[in-house]
Structures are given as C-alpha cells and as structure tokens.
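One structure, pasted below without further comment.
The other protein chains are all here in position, but one chain of the complex has been omitted.
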Amino acid sequence: MPLWLFIFLGVLAIIAAFGVILQRSPVHCLLALAFALVDIGALFIGLGAVTVGFLQIIIYVGAIMILFLFVIWLLNLQAETDLGGHLALKFFGAIAAAALVAELFVMFLSAPATDSSRAVPTGYGSIESLARVLFSDYLIAFEVTSLLLLAAVVGSVALARRMPSVSRTERVTNEASKNLGSARP
Amino acid sequence: MTIDFPPLALILFFPALGVVFNLFYGRKAGRGAVNFVGTSVIFLAFAVALWAFAKLRMMPPGGALAFTLWPWISAGNFHVDIALRFDALSAVMTLVVSGVGAFIHLYSCGYMAHDEDYARYFAYMNLFALAMLVLVLADNLLLMFVGWEGVGLCSYLLIAFWYSNSEFAYNGRKAFITNRVGDAGFILGILTIVGALAAHGVWTLSFVGMNAHADLLQPVAVTAALLLFLGATGKSAQVPLYVWLPDAMVGPTPVSALIHAATMVTAGVYMIARLNFLYRLGPDAMQVVAIIGALTSFFAATVAIVQSDIKRVLAYSTISQIGYMVVGVGVGAFAAGIFHLMTHAFFKGLLFLCAGSIMHALEGEQDMNRMGGLRRKLPITYTTMLIAALAISGIPFFAGYFSKDLILESTYTSGHIWLWLLGLVTAGLTSFYMFRLIFVTFHGESRVASEKEHHIHESPPVMTIPLIVLAVFSIIGGWVELPEGMIWGGAFSRFLAPLVAGPVTGLMARPAAMAGSNLSPSLVLSAVATLTAIIGIGIAWIFYIQVPALAGQFAESMRALYNVLRRKYYIDELYDLIVSRPLFFISTYVLHRGVDVMVIDGIADGLGLRVEESGEAVRKVESGNVQHYAFVYLLGALAVAAYYVYLVIR
Partner (left out) sequence: MTPIGYFMALSAILFAIGVAGVLVRRNVIVMFMSIELMLNAVNLAFVALGRSVGSMDGQVIVFFVMTVAAAEAAVGLAIIIALFRNRETVNVDELNLLHW
C-alpha cells in the first residue's frame, strides 16, 4: 500500500487509541475503539488480507463493540468524575509502556526489511484460500474453537443470569400455599 | 596353676536369683518367703565359696580356680570376658563378703520385721551382694569396675531406702555423686593403663595379663595409681571424698553394717591390693596413699570423740579404720591391709548390728545422751558389743590386736616413723571413743525417755545369733596370723604371698616387712601399742564413769576446739561453698539462663519469629488490585524483551 495511505491510517489509529484510554465517558471510549478497529480493518485490506479485514469489521466492530455498548447501557455507567488515585502506578505504568515500545522498536527495525509490494500468490487473502488452509492444516484447531464458543455461550449465560433470592422449592411451596390458602371450603 | 571350676558361677547365680524373686514376686509371696529366699541365697553363696576354698587349699600355693561365663567385649585384639577368678586374695574377700553378709541378712529378717517394704529391701540387699561378689571375683579390671559401680548404685538405693524423707533422699544422692567423682578418676586410671599397654600392642585388662606385662606400665605407674586411688578415696571414704559416709547412716542399720562397714567401703583397699604390682612401680604414689590414709585415720578419730549420735561415732570410726588399711597397703604391707580388712568386717559389722539392736530396743533412739544403764536390760547386746570394742581397740588376743599391730609394725619398719606415731595416737583415740560409747550407752544412770523405758527388751534370736557369731569371730578371727614362731606363725600372709609379691621390676624405698624383722623390736612396738590402747580406755573410764561431769567441763574450757570437732571441721560447709554453690550458680545463670534460654531458645524461637515477620512483609504484595498484578506482568515482559534486544544488539 502506498506510504502516504499507511501514514494517514496509522496516525488516525494512534489518535483513536489515545482516545480510548484518555476519554472520560465509557461510551466515548467505545466509539474511539470502534473507530480504531475499523481503521485496522482498513489496514488489513491494504495488506491484501481482504477476508480477514471484512471479518474484522463485521465481527469485531459489529458484534463485539455492540456487546460492550449493551453492557454499558445495562449497567448505566456514567462518566468518571475524577482521575485520582494510584498516581504512582499511572506514572510508572506509562513509563513501562514507553519502555516496551522502545524495546519492540529495536527488535522490529533490526529485522531485514521486506517490501509490502512483494509478489504474493494469486488469490492471496480470498475466502477460498483462507478456507483451503483452515480446513486442511488447521482443522483440529477449527473444531476445538467451536467447542470453545459453545463453552463461552454456556458460561456467559450462567454467569450473567439473575440468581433468585429464594430457592426453587421454596418458591413453589410459597405459590402452592398461597393458592391453597385462597381456597375456602 | 589355674583350674576351671564352673560352680564359681553359682556364687553369683544365687544372689541373682534372690534379686529376681524378691523384686518381682516378693510382694505376692509374703514376708516369710522373702525373708527365707533373701537370706538363704547368701548362705548358699557362702557354702559354694567354702567349697571353692577347700579346693583351693588342696592346690599348691599360687594356684587359682577360674571360670569364664561368656565373652563380653571382642573388638579387634581387645578381649574382655565375664570371667571369674578365685585365687587366695579373692578367696579371702569372697568368704568375708558372703559370710558376714549372710549373717547380716539373717539379722535383717528381725530388724526389718515391721517395715512394709521388705521385698524391695531384700531385693536391693541381694543386688548389693551380687555386685560386691562380681567386684571381688572379677578376673579383669573392667569387670571389677562393673561391680564397683554396682555397689555404688546399691549403696545409693539403700541409703535412700526410706526415700519419702527428703533428707534421706538427699544423703543418698550425696553418696552417689561423691562416689561418681571418684569413679571419674577410676575410669581415667583404667584408660591410662590401657593406653600404656596398647602402645606396645598389648590389649588386655585381666589381672594376670597386666601382671605379666607389668614392665610396660612403668612410665604411667604413678599417674594410673593415683587416679585409681582417687576412685578408692570415694568408695572407701578417705580424704577428700569421705563426706558421704557419715550422712549415709540414715539408711537401715543392717545396711550400714554390711555396706558401710564390712564390705563396700573396703573395695578400695582390695583394689590397691589387687593391683599391687602397679603400685610397687610407683613408690611416690604409695607414699601419697600412706600419708592420706594416716591423715584420714587421725582426723576421723578426732571427730568421733565428740559425736553423740551412736551411728555417727561408728561411721567416723569406720573412716578411721579404713585409713589404717590404706596405710597398710601404702607402706607395702598389702597382706596386712587385707588382714585388717577381714577383722574389721567382723568387729565393725558387729558394732553396727549391736547399735541396731539398741535402736530396736529404744524404738529408734540414736542419741547417746538419751541412753545409759542398758547393761542389765540388754545383756547379749552388751556382751557382744564389749567384745567388739575390745577387738577394735587392739587389746591382745582379740582380732583387732593382730591386724592393727601388723600394720603399725610394718609402718615403723618401713621407715615411716611420723606415720607410725600418727597411727599410735589414733589407736589411743580409737579406744577412747569406743569405750566412751560403751560407758555412756550401757553404764551409769538411765537417761532414756520415760515412755520408752518400759519397752526395753533384748532382741529376738534371729538378731542375737548373728551378734554372737560375729563376736566369736571378733575373738578368733585374728588368730590366722600370729607372730613368727608362734604355732603356725604368719599363715595368712603366707597364703596371700604369691599374689601380693609378683614379678616386678620397680624399686621401693624400703623393703616391705610383712613379718617382723626380728623378734624383740616387734614385741616392744606391740607393747607400746597395747599400752596406748589401755590408756585410752582408762581415760574414757575416768571421764565417763568416775567423774561424769569432767567431760562437760573439759568441753566447756575448750569450747572453740570442741565446736570445730563437733561440726566435723566444717568440711561439709566448705565443700558446699567451693563446689556445690559455684556449680549451681553456673548451672542456673550461665548454662540455663545464658545458653539454654538465650541462645538455644533464642535461635529456635527467633527462627520462627523471623519466618512470621517475613511472611507479614511478603503478604503485602497481595493488594487485590488487578492493575498492580498487570504491572508486574509488564515488568516481566519487559525483561524478556530486553533479553531479545540484547541478542539483537550483539
């Protein structure tokens, strides 16, 4: 992809990321994150991974971010009023993150440079080639992932449901006695 | 020549049987059975000893009967067996121990008739007899030491027999601990001997073996002899370790008679006689032995003349008489020392049994000031005690005369004039305090408490028969050793001669005189000694019969000296000050508070406390804050990345 496009998208992504971590209201953070994810999706497409890029936008932004939004609304979260507490942690945390960036830069930039215009096989990034690899080399991982999704579904339902304050038997008994009590000879 | 004689084991077996029976079945079997078994086993042992003695007499001089029970130690070249040896010396000792012991056991049946703990008493008495017989029959030094320790143990058990009285228990402990100090010296002596022999590859502790290699012991002779003698001062109650014996009188009187007069306390003298080849190699050691013996003898006699407890007088008398025996072996007259040991067993045992008889009649009264005029009420006791007093005073033809005379004579002729003089003065003191005892107790007006007056009765036959038997021996017991030329002459010395004059290559200061050098000086010495004894009796007569108030006036005019003697020269207080108190102080403040509490507990508790404190510090890491944990992860990740950076940079 052309360099100017990359720089444009990269800067936008960085600004959006800072927005995620610096906004006060959770909804604003979420919007910034959605923007960043769309941006990264565009970068995917620019790198030739078309399928994955669209999947990113559909699944990540379209489903996961909406899920986040629902939870924020459900819990009725407000904007954070103050930004106090644990200043030491924040300070050293920022420094540690900066150090991490520095180290990663050193590692990446010392790798042999490769051009993104390098020749790729035909159909690179298409659904067909993705499916071909997925169902042959990574078949087992694919199946296991479906199990994982099942577990996630069951788990999240179990975790998030309301626990009744009285047990089931008690409830039934209460109901029954109420009915019986109302029946007069 | 040595003959194997298995029945020797029976001499040990019978008392052992008594111990087992009395200890485990005594209570159930009842008083009669315990009395019978406890006494008869000793008589049986005596009978076997007589049998062995008869066999020994038929053998040429220097012969012995031997029997090995079983091997004990077998380590490389070092062999020690549980083996018995019945030669002339051990024959004398065995007969004395079992014979006198048997009659004292018989006496105990009557004396202890009202005591509830009869089974334990006879068990301990039999155990003592067993240990003492092991001591005298052992054929090697190590087994003898086993018996040595055994009699020490039994002494403790029997002194503290009525242990519910804390003073009695204390005295028992005092006896045991004082003995232990001596035993430490004994052990060091054994080790010195082993070291000296082992340096030349000889690994034996049997008396025969050591005698054969006696020349190897020359370099360590004085050291070993003195160390062993330290043990003897403990066991035989000489200076400096005699302090336990007067306090041991709190035990039952038959115990005092058997252990602290006739047998155990003589073990030290026996040991020196047994190891005479060692002592002859170290004349300096023998000098020390003789001096200590003489000093002890004199010093104890001076204390005895002012004591009013009848058993204490006899206790100090024992210390004094053993001093005589020690002088005897110290000047080289080993046979004379053993001879006095034998006669002393007779008359001192008798004296204690008579004292017991008096106490039995007066329901436990021991203070002579509350006695008097018992002559008519206790005729048998009076007669036998008088005989014993005459014997101990050295009146001619009684047993003590021959033995004491032999020792004094040997002391003089071996050149120890000062020691002879000391011994002479002591003889005078001996007869004085002995007859003081007789006169105060049996003569004069009765000072007995009125409620006891009516119950005074002579002892039952089971107690008076032993008195009579011992009295007979107090008369004839000395007739085995007569001056040269009279009837059979020095038969006793001749009997022991092969043993106490072995092949030794050491030199002595003066030749030992076991028989008189020539007749006239011997008679003169004898006469001087007898005269001194009679003077002693005479002074006692004046003080206590003629002019009774004289004793009191004498004591008043020399109040200070009287008190010093009465308080036994304050030696007990001195030992308490310089030994006991520092020891307790160190134990309590240094070892207990300092080492035990501060150091050891400090380390143990401190370790626990440090662990607790470190735990307290570490648990602060658990803040419960997820971000803190995430930060730590990040630091870890940074470290891993830093490693890769390092690889890349290189």
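By written order: A and B. Residues from 1 in each chain.
Please note the rule applied: contacts are C-beta pairs under 8 Å (C-beta built on N, C-alpha and C of every residue); 3 or more make two chains touch, one makes a residue touch a chain.
Since the model is a prediction, treat every value here as computed from it, not as a measurement.
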Residues of chain B (touch criterion as defined above) contacting the omitted chain: 619-620, 622-627, 630-631, 634
Contacts of chain A with the absent chain, listed as residue ranges: 1-3, 6, 10, 13-14, 17-18, 20-21, 26, 29-30, 33, 36-37, 40, 43-44, 47-49, 51-52, 55-56, 59-60, 63-64, 67-68, 71-72, 74-75, 77, 80, 85-86, 89-90, 93-94, 96-98, 100-101, 104-105, 108-109, 111, 113-121, 124-125, 129-130, 132-134, 137-138, 141, 145, 148-149, 151-153, 155-160, 162
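Everything below uses one rule, namely that only the chains that are shown with their structure count from here on.
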Euclidean distance of C-alpha centroids - chain A vs chain B, Å: 100
Residue ranges of chain B touching chain A (in the complex, touch as defined): 625, 627-628, 631, 634-635, 637-638, 641-642, 644-645, 648-649
Complex interface listing, chain A residues touching chain B: 86, 89, 92-93, 96-97, 99-100, 103-104, 106-107, 110
